[in-house]
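One structure, pasted below without further comment.
With one protein chain withheld, the remaining protein chains of the complex are depicted in position.
Our next item is chain A:
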Amino acid sequence: MGDVYRALADPTRRALLDALTATDGQTLFALCAALLERGLSPTRQAVSQHLTVLEEAGLVRVRREGRYKFHDLDTRPLREIARRWPVPEE
């Protein structure tokens, strides 16, 4: 399992998580378009590398369906943050 904190430290990776929160199960092509819509325009190769970091941190899961590869969001690794620094109720 990679470092969830390092994965969250990059604004492009946070934008990818935002894009997957809005629409789960996206291809690399669709995620590049989603970043463009959010005013970011990293290269496709950079997006691919960011997705690898997110996958290693367990925040993104890759699902192969036939000949396509889709990316799904998995925010379970974020629970560790709230366990380590519990957030008091208001």
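The rule is simple: a contact is a pair of C-beta atoms (placed from the backbone, for glycine too) under 8 Å apart; a residue touches a chain by one contact, two chains touch by 3 or more; residues count from 1.
In the analysis below, contacts and distances are computed from a predicted model.
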For this session: Identify the UniProt protein name of the omitted chain, choosing among "Catechol 2,3-dioxygenase-like lactoylglutathione lyase family enzyme", "Sugar ABC transporter permease", "2-oxoglutarate ferredoxin oxidoreductase subunit beta" or "SoxAX cytochrome complex subunit A".
Result: "Catechol 2,3-dioxygenase-like lactoylglutathione lyase family enzyme"
For this session: Determine which one of A:Ala7, A:Leu20, A:Ala34 or A:Leu73 touches the chain that has been left out.
Result: A:Ala34
Problem set entry | Residues belonging to chain A that touch the chain removed from view | 23, 26-30, 33-34, 36-37, 44, 48, 67-69
